[in-house]
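The structure follows.
Just one protein chain is left out here, and the rest sit where they should.
Up next is chain A:
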Amino acid sequence: LSLPTPPARLPYVPQVSPMALLGKVTATTFALERPRGVFDSHADASDAVWLVVAFANASAAFRNPPSRADVPPYKQLPTARSYMTLETPAAAYSCSAPGPPVLRVGSDTACRDQGRQDPCNGPLPSPGPYRVKFLLMGCGGPKAETRWSEPILLRTAASPSTIDPAPARRGSAVVVITSILASLGAVLATAVLGALGAEVWGSLCHRDLGTDAFLRRSYRTHHIPPALPRPLPPGCRCSPPGLCHSAPQPPAPC
């Protein structure tokens, strides 16, 4: 029984897609750059490329499965610390093959829930970190493998109770409005109280308030007819007007 030839080591390093995608790393998924033309020199038409996903601290201990029947499934990830998924025909990774520029690991929630036996691209159960590599499998076992990727750490979401909703600083507008309005209100209240108090004080002391009132409510003027000058009595002859040369009569009012 001859030992199978060890798989060829390809220099390609898998990495998270360098494109500007907001969702390329979430809490349970990540998006890898699609390898193009990496396996062309080693792949036949019937070969398949698998993605090996392992916890970063378990990647060194991973052993390639000798055949397709020994491929570790998705649901053994917590115990076996690795699994293989995304079985794709090698032709899909050739230079000219069409397809999306990223491979999303963890996008299939249905196979997780229904527990199918097929290679399952289920969501990752913990933030990791994980390392991945591609493995080209033929009928006789693994034929080529890429290098392990750098550790990929998924997002951890914080609790919303850590959000502090208090404003950073007290707004100055509130202080301005409050202080100005409060002082205006105080002045008005003082003025009203002062005016009412002065009136009450005045009515208690029976002081005549009419002396400094500038407004008479009703202009009741007593109509005094102007005095008419009386006619001169006939006995008084005044040569310059107003001067009477008096006759021997008793003076009569001129």
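Please note the rule applied: contacts are C-beta pairs under 8 Å (C-beta built on N, C-alpha and C of every residue); 3 or more make two chains touch, one makes a residue touch a chain; residues count from 1.
As a convention for this text, contacts and distances are computed from a predicted model.
*Asks:* Mind telling me which option in "GPAT3 acyltransferase", "Transcription factor bHLH", "Tetraspanin" or "NADH-ubiquinone oxidoreductase chain 4L" is what UniProt lists for the chain we can't see?
*Replies:* Looking only at the record, the undisplayed chain corresponds to "Tetraspanin".
*Asks:* Which one touches the absent chain: A:Ala45, A:Cys95 or A:Ala173?
*Replies:* A:Ala173
*Asks:* Which one touches the absent chain: A:Ala8, A:Ala92, A:Leu153 or A:Leu188?
*Replies:* Considering all chains, including the one not shown, the answer is A:Leu188.
*Asks:* Can you say which of A:Leu22, A:Ala69, A:Cys95 or A:Leu204 touches the chain missing from this structure?
*Replies:* Of these options, the touching residue for the absent chain is A:Leu22.
*Asks:* Even though one chain is hidden, which residues of chain A still touch it in the full complex?
*Replies:* Residues touching the hidden chain, for chain A, are 20-24, 26-29, 31, 100, 102, 104, 106-109, 123, 155, 157-160, 162-168, 170-171, 173-174, 177-178, 180-182, 184-185, 187-189, 191-192, 195, 198-199, 209-210, 212-217.
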